[in-house]
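All protein chains but one are shown in place.
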Amino acid sequence: MLPETYINEVEKRLRRTGRPREMVIDVMLEVQQFYGWFSDEALEQTAGLLQMHPLELEELATFYNYIYRQPVGKYVIHVCDSVICQMTAGYESFVEHMQEKLGIQMGQTTHDGLFSLLPVCCLGYCDLAPALMINQTVYGELTAEKFDQIIEDLRREK
Amino acid sequence: MPDLIIDNKKIQVAKGTRVIDAAQSAGIYIPRFCYFAELGAVGACRVCAVKFIDGPVEGIEMSCMVEAEDGMVVSTDDAEAVDFRRHVIEWMMMNHPHDCPVCDEGGHCLLQDLTVAGGHGIRRFSGKKRTYADQYLGPLISHEENRCIQCYRCSRFYQEYCGYKDLGVMGIAQRIYFGRYKDGVLENPFSGNLIDICPTGVYTDKPSRYTGRKWDFEQSSGVCTTCSLGCSIRVSARYRQVVRLEAGYSQAVNGAFICDRGRYGFSWVNSEKRPRQGRVDKKTMAPQKAAAAAAGRINDLEKQYGPGAIAVAGSGRSSLEALAAWHHLCQIRSWRGFFFDDLAAGPGAAAAVSGLSRENAVSMKAVESADMILAVGADPLREAPMLALAMRQAWRAGAGVFAIDPRDLEWPFAFRQVSAAADEIPGLVSGMATGNGFFENDSRHGRNMAAIRDQLAQSRSPVIVCGTAAGGQATVSAAAGLVQWLRKSKKDARLFGILPMANTFGGILLNGKPGTPEELIKGMESGQIKALVAAQSDLWKTCQDPDRLDRALRRLEFLCAADCVATELVSRADIVIPVFSVFEAGGIYINQEARAQWSQPAHAGGTPVRITGAGGHPPRVIGAAIPGGGLPPAWLAAWQIAGLAPPDSHEAMMDWMTKAYPVTAPVKTMGSEGVRIFPSQ
Partner (left out) sequence: MHPRVLLQNRKPGRIATMDEYRQSGGYQALEKAFVKNDPSPGDIREILLEARLLGRGGAGFPIGKKMATVPEDAPHPRYLVCNADEMEPGTFKDRVLIHADPHQLIEGIVLAARAIEAEIAVIFIRREYENAARILEREIQIARDAGFAGKNILGSGRDCELVVHRSAGRYICGEGTALINALEGKRANPRRPPPYPTTRGLWQLPTEVQNVETLCCVPHVLNNGAQWFQSLALTDSGAGTKVFSVSGKVNNPGCFELPMGVRLSELIEEHAGGMIPGSRFKACMPGGASTRLMPESMYHVRLDYGDMKEKGYRLGTGAVMVFDHKTCLVQVAVNLMTFFARESCGWCTPCREGLPYILDLLNRIEAGQGRAEYIEIIRKMCGHMKYSFCAFAPGAAAPVQGLIENFHEEVTAHIENQRCPFQDGQAGGDNAGSHH
């Protein structure tokens, strides 16, 4: 369940704007932050909060890229697969390395629920290709070693 | 009035006409998928591309998105445009199943038509087809998403046009999906239109699935008799049953849509319980014989007690022809009279009819352009669903909507309600016409009433919708008075009454003062009425106190029923004369705005093959006569029951009717949009 304070805050915002759609993307992202992904439960609660029909939220959730309608790990690794990253030397073996390191394929989540690997389009860091983004932090000029280091650090942080 | 040239034809159209419609007015059909006049143009499918050769627009553009302008020269068969359109079809067919020959939508499918017309027969694309899971949308509509060509008609109709939110578009790019959040019954009481507007077979009529294909059906244009609006319908029949109803097109009444109640409310006509044989004291016999027996008994009772002992009860579900026959017969035989069931369901009906005039009447389509709507004692969504949809369109265009009503109203648009008790309504309504200061003292309704009054003052073309059930006669009179007052203050105000039945208007038009059911029951209770003919009577349904009615009916010496529906009165009747339904006999119906319309018969009547053949295939009687056929239309049964020679054809009946009731004369020359007939003309 969403914290009472959050619910109150959203209701207050809604009363102020009077336009649920003006805040719907923000609220969806916030609720997703709370649940880790935008589950049916999250969707239905958001619908209730904003007095929108669940379908109206589904229409949006399935349109946008960063609203996860399936469970993802605590750290979502978005690997850029657009043209500049993809043509950097060793890109393919780098992707393979990531999959091996985590023991999952693209599109999957590790058993401990810590990491998901998802492809993503150009992150706007082509000068630092190859690049990836974990949650909202972008890492560039990646190598296998650098990636391993990042993963180890995150594992330690949990 | 822009002048333009399309395919070398000079065309003049009204300002604001889209090129796609301008072409159609000249007989040139431009393909379209997303465009649907009622829903407006959005330019999504791109199949209506044409070449603008000269004038204010040049190059290839979508003909649905461009308004006709002076000096335009348009070519629909320009090579590049044709090639592009052919590609659009090919793109749509990339993922569409290639099963037209066995598809249940085959022959009824715009996509099929345009694919064939565009010459796309061979599949070039060798990639995989995308597939989707279908959803359960309730008992009435099937969902086959694999057929979808993403024209967006359904989601736009559902959400924008109707205002319901449980069906829409999900996903992105080539994974677009039209459906619900989760499986479930569609909430929109106009959902059935999805079947009609889907240009292919994503939404199909579930009850009629696999009962035949378009070319198997006997088809006709009918008038929906479910409520008093008289929407146009397309009737499909096969094997002596009505299989499915679709929206017909009427520019004045319903446009291109109908409500689900109308679309699916015809099961009575195929019912196994429907009277199909004459019955005299539990013995079955031919309808004519049963009618003759009834005539004999009525004669006897008439001799014994005088003609005042004979009464006829009827309802507005009868055709104008039948109502005219009964009115006439009651008069010439001096029977106690014709009692009109509808006056129980809508005590204000007579006032609503007499208050209507050529000046203040308004068609349902025209309600969409009202700049303010006030509904008094009316719940359109329940009493005349398509009206709610028309009101929504007015609201979308900026009209304010107000209601004065005691009930919990829920309409698919925003409105402001004064929750006054039924008996307060007439006072509040007429108060608006009696000047200032009236509401300021009314602490409960004052503010909202003042808002209504202010809006009325600002509006130029308000429509006052009034129910005839909740408020009764006083409310209707007050509403009519308000309209009159507004018109005097130079406003184009209109009155829209909601009547209880499809032909309530006709019944009252023929005889301004039919007897009320209350009078009828009193007559039976007092023993003055000895014989009752229930002519398609809904007395039992509309009566508030069935015990009382039951006791009254028991005092009768003779009950005769002529009907096509298995009503309670039919089951109690001493003599039953089955009659053809509107789907078999046709008939004229006059809707609440005085519009008389002819409903064509859809098929020759008879017992459905489903019933005659049940469990007994192949042994069936083979013969020229249709099993269970040869029933009289209701108007014919009337003459037979009265023991008089009927007009010998429908045409003769019409001749007779228009002479006996000159007010009905315009029906003889009415066109496809019907004709309006006002009581005072």
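The letters A and B name the chains in turn, as written, and every chain counts its residues from 1.
One rule holds in what follows: contacts are C-beta pairs under 8 Å (C-beta built on N, C-alpha and C of every residue); 3 or more make two chains touch, one makes a residue touch a chain.
All values reported here derive from a predicted model rather than from experimental measurement.
One of B:R18, B:R32, B:R46 or B:K530 touches the chain omitted from the figure, and that residue is B:R46.
When the missing chain is restored to the complex, the residue among A:L60, A:V95 or A:L117 that touches it is A:L60. Of the listed residues A:Y75, A:Y125 or A:F147, the one in contact with the hidden chain in the full complex is A:Y125. Listed by residue number, the positions of chain A touching the unshown chain are 19-26, 28-29, 59-60, 63-67, 81-84, 86-87, 89, 121-127, 129, 133, 136-138. Hidden from this view is one chain, which touches chain B at 42-47, 49, 60, 65, 83-84, 87-88, 91-92, 94-95, 124-127, 149-150, 152, 169, 171-176.
Convention: only the chains that are shown with their structure count from here on.
The distance from the centre of chain A to the centre of chain B, with each centre set as the mean of the Cα atoms, comes to 51 Å. Partner chain A is touched in their complex by these residues of chain B: 165-172, 177, 180-182. Only residues 52-56, 58-59, 62-63 of chain A touch chain B when the two sit together in their complex.
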